[in-house]
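Right, I'll just put the structure down here and ask away after.
Excluded from the complex is one protein chain; the other protein chains are retained at their positions.
Moving on to chain A:
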Amino acid sequence: MNPFFSGTRLSDMIRAIRASKTAAEERAVVRKECAAIRASINENDQDYRHRDLAKLMFIHMLGYPTHFGQMECLKLIASPGFPEKRIGYLGLMLLLDERQEVLMLVTNSLKQDLNHTNQYIVGLALCALGNICSAEMARDLAPEVERLLQFRDPNIRKKAALCAIRIIRKVPDLSENFTNRAAALLKEKHHGVLITGVHLCTEICTVSPEALEYFRKKCTEGLVKTLRDIANSPYSPEYDVAGITDPFLHIRLLKLLRILGQGDAEASDCMNDILAQVASKTESNKNAGNAILYECVQTIMSIEENGGLRVLAINILGKFLSNRDNNIRYVALNMLMRALTVDSQAVQRHRATILECVKDSDASIQKRALELIYLLVNENNVKPLAKELIDYLEVSEQDFKGDLTAKICSIVEKFAPEKIWYIDQMLKVLSEAGNYVKEDVWHALIVVITNAPDLHGYAVRALYRALLRSSEQETLVRVAIWCIGEYADLLVNNAGMLELEDPITVTESDAVDVVETAINHHTSDVTTKAMALIALLKISSRFPSCSERVKSIIGQNKGSFVLELQQRSLEFSSVIQKHQNIRSSLVERMPVLDEATFSGRRAGSLPANVSTSGKSPLSIPNGVAKAAAPLVDLLDLSSDDVPAPTASSANFLQDLLGVDLTQPSAQPGTMQPSKAGADILLDLLSIGSPAPVQNGSTNGDLLSIHENNAPLASIDTISSTSPTAPSSMVDLLDAFGPTPPTSEDKGPAYPSIVAFESSSLKIEFNFTKQPENPQTTDIVATFTNLTPNVYTDFLFQAAVPKFLQLHLDPASSNSLPANGNIKQTMRVTNSQHGKKPIVMRMRVGYKTNGKDVLEEGQINNFPREL
């Protein structure tokens, strides 16, 4: 006897499970039952197979694994009796899905059962086939289903029709086999067969244009007659739903008529009368009637133009829209969206009601209505609509604010009649829901402001006012302090006053106050604080009287734990303290940001690195460069999450300021921000010439944050390539070390090598050595994507022999933009320095176009002296 045997019946098991007080108890019961079922399966116990499967299905519903019972289903299906087959098929549909291999085994049983003499068994097989049929099964069993469409019992015919639908969905080519039989079903009287037959025809029409033409010619009139009969039929208790005879049949007929009438005037004409009748006569006080009306309106909107009918349909939608039932309003909004393409004027008439729906308490209705309103906006109505939406923003629920904000921003941007209005609206949005505003949206606002010179004063004053009112919205703070930094003078002396503005008195120290508040505010993040530091630097130059105060505020961040802020603080302090002579030119107003470049970049049409490599900007010193492209990088400030931003400009600063990248191990977490920050500096100094970048020997240690012996020679390289800014360059160094760099023993230079190159990827190594530690080599690997496809999940792995030690830092990004590059630093310590050269095996894995790619290679061409 089976030791696990438990005589529990199905209901006993369910009772035991329900009686469990804790999840653990329930698991114990299930585990025990499963053990018993497994044992019984192993013994091939025929008597209990039935019951075991029923239990398994219940256990399955509770979410426990039941795959071991799959074969039992097949065994039950293969047994001769109806009761066994019934539960076997049920288990099959419940425990398996069409992707499981086990299903292949059932095809043969299905075929036998489809040909069974017992029609109940045929019905079971059809039901299972309809619910789980895969493409292979569809091909194998289509002939059986085709034959069963003519079976004598209507209950089998209707099941066969639905099976045929599934088969056509899996293998559209098979539709032609069913066309004639499907057309025959349309003449049936039995509602079940009629419903499924009509649906089968609809399905065939969607996959086969020839069949559509065939049905249009042969069946349109018949279908119209069927619909008329059913619409006019007297009360029939069997099919009655709320006073309507068979609404389901109504709806399916209307659906098929829609497809037949679409794009065919003759067929449309044929159905006009009956559609008018259904649209005007159907009772609309119950859900069933409304379901028919809804379907009828859809059909009227889709078939060929008939003015009178359209008016009728739009009126029905108008009635729906003012209905008190939320369901009806929801479908009305849904339908109006589709009606928009047909008759946008009619939809516009309901604008006020739709706007009310945006403010509904039901999230589903809100969402629909907002999408509809979004489509209704045009140049003429944008002002009132935007006002309504922005007003609603104040009171809307938190969950909805994100969607609403995005839509408002998009509307305002797209249809703004003038810049001042755009700035006004964006200001309202920023003050109300700034935290929901996406990065590119507020970047766009800054770009627009810089492009409207006559509005600079107005914008900065308005932002100042807004900032005083709501300092909690991060993006508002960012835009405001950016503008205050740039246009502080306009803020204080009320320059460029517009007539509509109220005069405002802001002193110089007021301006410093707001920036100081922003920098000290607890919610401000690194980006905001970093922007505030720049603003302060600029203010210090605009308002010499505040210079001391600014210096002390900036100085407070010298001890910041965030590398980015600490660095800025140190650099800016130094600029203020020691370099009065260059400061004013250093912090001149930003040149106008190029809108075209920005919007192109925003749309993703420009590769990220175009800013420096695409055009070669004029190397005009100190921020007066006219080339706008690299300046766009300023906006990168906050886009820390943009993968591999402007790789080539990052290159620069790495060389230029040695900010990090070569020492990311020290601060891996802050790598991205500081890179972006260096972008800024790069832009500040406007050193547009990419000359020093490629110079391997200058790599990394130019400014030597960690050491004082920065090689002067390297500085000379830079100085010579950007002769206009040498003084500031060298001075900047002061911030980092007590002694100015002098010429000391400079580490030997090593040529960079191409470590690996394939048709899709190139890897270059640049080497640097610290002179006091000849065993250790820092390698900067540059991965260049040679294809126009983006690589994601990029991973570089390397292995070295025992005498070497390898330390890999994280790469600058794990995705490689098309034709772009990323960098990764590693440090190799060669214990056999001077005796053996470095060798390395490497492997690169990435995803492109959805495929995983793996490339491998050995790197033997390291310079010998490493």
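Throughout what follows, a residue touches a chain if its C-beta (ideal position, glycine included) is under 8 Å from a C-beta of that chain, and two chains touch if they have at least 3 such contacts; residues count from 1.
Just so we're on the same page, contacts and distances are computed from a predicted model.
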{"item": "From \"AP complex subunit sigma\", \"NADH-ubiquinone oxidoreductase chain 4L\", \"TAF1C polymerase\" or \"Large ribosomal subunit protein mL46\", the hidden chain's UniProt protein name", "value": "\"AP complex subunit sigma\""}
{"item": "Residue among A:Y120, A:F151 or A:F803 that touches the chain left out of view", "value": "A:Y120"}
{"item": "For chain A, the residues touching the chain missing from this view", "value": "9-11, 14, 18, 47-52, 54-55, 57-58, 61-63, 65, 81-83, 86-87, 90, 93-94, 97-99, 120, 123, 126-127, 130-131, 133, 155, 158-159, 162-163, 165-166, 169, 191-192, 195-196, 199, 238-239, 241, 246-249, 251-252, 287-288, 290-291, 294-295, 298, 326-331, 334, 361-365, 367"}
